[in-house]
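All protein chains of the complex are present and in place, except for one that has been dropped.
The letters A, B and C name the chains in turn, as written, and every chain counts its residues from 1.
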Amino acid sequence: MARVVVDVMLKPEILDPQGQAVQRALPRLGFNGISDVRQGKRFELEVEGPVDEAALARIHTMAETFLANTVIEDFFVKVES
Amino acid sequence: MARVVVDVMLKPEILDPQGQAVQRALPRLGFNGISDVRQGKRFELEVEGPVDEAALARIHTMAETFLANTVIEDFFVKVES
Amino acid sequence: MTLDTVKHAEQTPDTPLPWAELGLKPDEYERIVEILGRRPTGAELAMYSVMWSEHCSYKSSKVHLRQFGEKAPQSDAMLVGIGENAGVVDVGQGYAVTFKVESHNHPSYVEPYQGAATGVGGIVRDILAMGARPVAVMDPLRFGAADHPDTKRVLPGVVAGIGGYGNCLGLPNIGGEVVFDSCYQGNPLVNALCVGVMKHEDIHLAKASGTGNKVILYGARTGGDGIGGVSVLASETFDDSKPTKRPAVQVGDPFQEKLLIECTLEIFREKLVVGIQDLGGAGLSCATSELASAGSGGMRVELDTVPLRDATLSPEEILMSESQERMCAVVEPQHVDRFMEICEKWDVIATVIGEVTDGNRLEIFWHGEQIVDVPPRTVAHEGPVYQRPYARPEWQDALQADDAAKLSRPASGDELRAAVLQLTGSPNQASKAWITDQYDRFVLGNTVLSQPEDAGLIRIDEESNLGVAVATDGNGRYAKLDPYTGAQLALAEAYRNVAATGARPLAVTDCLNFGSPEDPSAMWQFAEACRGLADGCLALGTPVTGGNVSFYNQTGDVAIHPTPVVGVLGVIDDVTRRTPIAFAEEGQLIYLLGETREELGGSAWSQVAHDHLGGLPPQVDLEREKLLAEILISGSRDGMIDAAHDLSDGGLVQALVESCLKGGKGARIVIPDGDDAFVTLFSESAGRAIVAVPRSEELRFTDMCGARGLPATRIGVIDGDALAVQGQFEIPLDELREVYEGALPSLLG
């Protein structure tokens, strides 16, 4: 069984209030030197069978049509070693 | 400027309703062969200055005390290359 | 590891068991051995320990709670009393209403969001298990000081959790309370109330009967949530230095619960169940033993059929798991297929895990081997009962002697003005909109009154306009000064709040939040509060139908203020007659009903202006409360009053501020001749309300009050855009609003 990770992040031009809220809170908590924070989602998929090109292509489609809304989000697929 | 990523995932023993909802939907959408889905959060931090051990230690503390709720979540810090 | 079967237990009588770690006392363990005639198996020990915990067995409170039954007033309305998942009252036209308040205090301190969320989930399942459709929720909350950093951790999480869960279930939140006091710093109180509606014939009870009937577990899979949570969390003081005692947190899935509700209601509609029980604290241990105990036969359960989220769970853990969003039903064999079909329709997992037997034992098997063989009553209903020692604390006299009368008071008009603004902008008196705007109050389309009002009021029949009103109240400061009176004041206030909307109070639920029952002082407070509440309910004719006890709300030796939270349910035949708090019509006359004495002990003013708590709380006169309620109800029914607001913390001036701001209209007030302005405005005498009377109804209204002997004093008129007290001060509504609405946002961001 292999694990494939899909990261979904808001596109850079879209306002990310969650990331901003984190960033604004950091100095108050005594953490400085972080100039930007973006918050996104991480999906860990346990894939049955081999993660070959065909499987990755299917996961890519799944991310594009379902896990991410490409109107607002970018996604990245990677195989976890 | 370097990017540090903090992934926050629910601990394995904790119920993950979001991941479950995704997993249950997949077969209906025609995606088979995914035996488990967990959904978590991904924070992308832009760090000013060098990401040395001291900086990483600080980010670790920040993740532990703020980004993650360690009662129910695990977190992982990594430097993006 | 070998499985600890019943047979194995018989053969190995000397195996040491961790009963002490599971919270059992030596004599309790002895009793288990005596009941079984042998040492318990691990699974049996798990069941007994969790079911005999304070939280599940009420072992310290039982002897006091009995009064609610013994002193219960004669009431034709009561259909199901204390002891079931929730009490049920008849509200007429064939409708029955069930309601109950419960605590989720400790879990909400550990993990505010999930703790509060699962608190809502749990009480909703209780109501559902009675056969009712849940129709509204309320959330009485207590936090530490508003400006304490930990309050900023706990409060937003709790509120988001209540909203996140309740909103997603589609239940309107129609009211609650928010109180800040440093006594709750390490022990916030998160109480949740749910109201449900059904027809009389739909009432369901938690009992397993009928040999051969199937036991079906349905809803979420079972995981390792909150294992040991009930016994450990609820029976020991939470202590940071021992992290091992931190239980696994339960995580809620409101979507799953919504499916469970709709699925269960459809199952009820088709009359497919004989008995039903929700799974809450103590999970399957509780559900199976209670169902079997209340029923006529025994029960046999194959534990390995339980659908798991985590395959590594041991049988003991499965029995103790507190995974949320699960229910257990007893179904006749011929209805099982249809039951399963409905579950499938709602994507709800359902599994037959056992059946009702003709014996009288609860027997549980794991991979074919017997691991539990117990008389179910001994687990569920015949747990230990303690007569805990109690004693009036020695500091009580000094506290009561520390009279608030000695505090320096505002004298000039300017000082009074400043005191009003200070009170209005204090966290306890300020607008709670920052919180309540995070709750859906519109869903289901039957909300007639919701926050900020005296009570939440919902329509339950669209044709006839029948409705019910519910209010919850509790003042820990009063109860600290005198727990007997404090409990009655909580009852009186909730009763008055319901009547102020025009509804007739019918029944009571309560959540008793106290310190450690092992501390004689806290136990005395508890005993006094129970006695006060039982006596009060008898006097008002409103029986207690159910409730909840939360002990061990203390950090080290320091307990919270004793905090009995009382919920009162009332019925209104025609919701179009309801009375809101808002002053809406200029020119209407403002009457103060009831008598004002100088009563400042425990008052909001003494807290805000002097950080003082001492003296005696306001007196209680329950006959007067009844009379006031009758006047408020008649006034509403006969169209004599257009607004009503009860007087409680903050006294007359706070009520005026709220009614003015809600309606966007000012008021001109005249202090009655010879009365002290400060006392008139800030005293907290009970049994009072203000009403707005149209001029055309004035005579009729005052005649009615006169005839029935209720003091009614005309104190002013709705007018202008300021709150003006003649000869004293004037505050523009805009200024009041800024102070009233700005306070919580500036504290909570």
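Here is the rule we use: a contact is a pair of C-beta atoms (placed from the backbone, for glycine too) under 8 Å apart; a residue touches a chain by one contact, two chains touch by 3 or more.
Rule of thumb we're sticking to: contacts and distances are computed from a predicted model.
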Listed names "ABC transporter permease", "Phosphoribosylformylglycinamidine synthase subunit PurQ", "Na+/H+ antiporter subunit C" or "Heme ABC exporter ATP-binding protein CcmA", matching UniProt entry of the absent chain: "Phosphoribosylformylglycinamidine synthase subunit PurQ"
Contact with the hidden chain (one of C:E111, C:E177, C:D253 or C:E322): C:D253
Chain not shown: contacting residue from C:E270, C:D347, C:D676 or C:D734: C:D347
Contacting the left-out chain in the complete assembly, out of B:V22, B:L45, B:I59 or B:I72: B:V22
Residue in contact with the excluded chain [from C:A145, C:A160, C:L308 or C:V336]: C:A160
Contact set of subunit B toward the excluded chain (per top definition): 17-18, 21-22, 25, 28-29, 39
Where the unshown chain meets subunit C, residue by residue: 160, 163-164, 167-170, 253-256, 258-259, 346-347, 436-448, 459, 462, 575-576
Those residues of subunit A which, in the complete complex, touch the missing chain: 10, 13-15, 17-18, 21, 66-67, 69, 71-72
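Keep this in mind: only the chains that are shown with their structure count from here on.
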For subunit A paired with subunit B, centre-to-centre distance based on mean C-alpha positions, whole Å: 9
Overlap residues in subunit A, where contacts from two or more other chains coincide: none
Two or more partner chains touched - positions in subunit C: none
Contacting residues of subunit A [partner subunit B, same complex]: 1, 7, 9, 19, 22, 25-26, 29, 31, 33-49, 55, 58, 62, 65-67
Residue numbers on subunit C that touch subunit B, as the complex places them: 110-111, 114, 220, 223-225, 246, 248-249, 251, 253, 255-256, 309-310, 323-324, 347
In the complex, subunit B residues that touch subunit C: 10, 13-17, 20-21, 24, 69, 71-72
